[in-house]
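Only one protein chain is missing from this complex, and each of the others stays in its spot.
The block that comes next holds chain A.
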């Protein structure tokens, strides 16, 4: 009965804890604190770009309107609606790695694993959402974070500076989160001239175009699509293949790219 009610209204029963928190990692904050957090985390992230937790906090403190828009977009998409009700999480513990390894080349699962191995990242390093004062919006934010690595795979971008900026431009165009917009604006400042050229001439316009016209990447139930061919998935999402093939380069001075 309760589940039917949830499906109809899309609302889940929210239980308030003693300190007013709506979910385990929630820290309730008022608008003054959010403003201070936004400024503080912005400064901290600019001073030390390796403070991923500060980038995360900045996103949470400034992203309220954008999260509402994202959530509504997900609700209007049938697959997105399923995600909002089931709330799947992408973690190493929920992935069947042996099965994914055995998948054929070119499938989403195989390419995603390859991306994780090559760039030496795991989906478990994403910070928990703390400062979003709504359970559903907090989940949308968490989903956005967990989908970020999959986006790299979808867009074919490595985790070096240029790849990250390209993904940020895509995310800024799609989600409108102020943190993404800020990252997209300030990220290019740290690029070398040649890479900046690559960004402005081909990668950037491609990323913006696809972000605007592509289907909402948060509305895809990736967990059910590991066997799907990557190119097919791109076509379904209205995303063109990347114009440049970038390799994850360890040293920033090497211009490692091949034009397709």
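Brief remarks follow.
To be clear about the criterion, contacts are C-beta pairs under 8 Å (C-beta built on N, C-alpha and C of every residue); 3 or more make two chains touch, one makes a residue touch a chain; residues count from 1.
Assume contacts and distances are computed from a predicted model.
The listed options are "2-methoxy-6-polyprenyl-1,4-benzoquinol methylase, mitochondrial", "ATP synthase subunit a", "Protein TRANSPARENT TESTA GLABRA 1" or "Spliceosome associated factor 1, recruiter of U4/U6.U5 tri-snRNP", and the UniProt record of the chain not shown names that protein "2-methoxy-6-polyprenyl-1,4-benzoquinol methylase, mitochondrial". Considering A:110, A:130 or A:152, the position touching the chain not shown turns out to be A:130 (whole complex). Listed here are the chain A residues that touch the chain not shown: 18-19, 27, 30, 32-33, 36-37, 40-41, 43-44, 51, 53-54, 57, 130.
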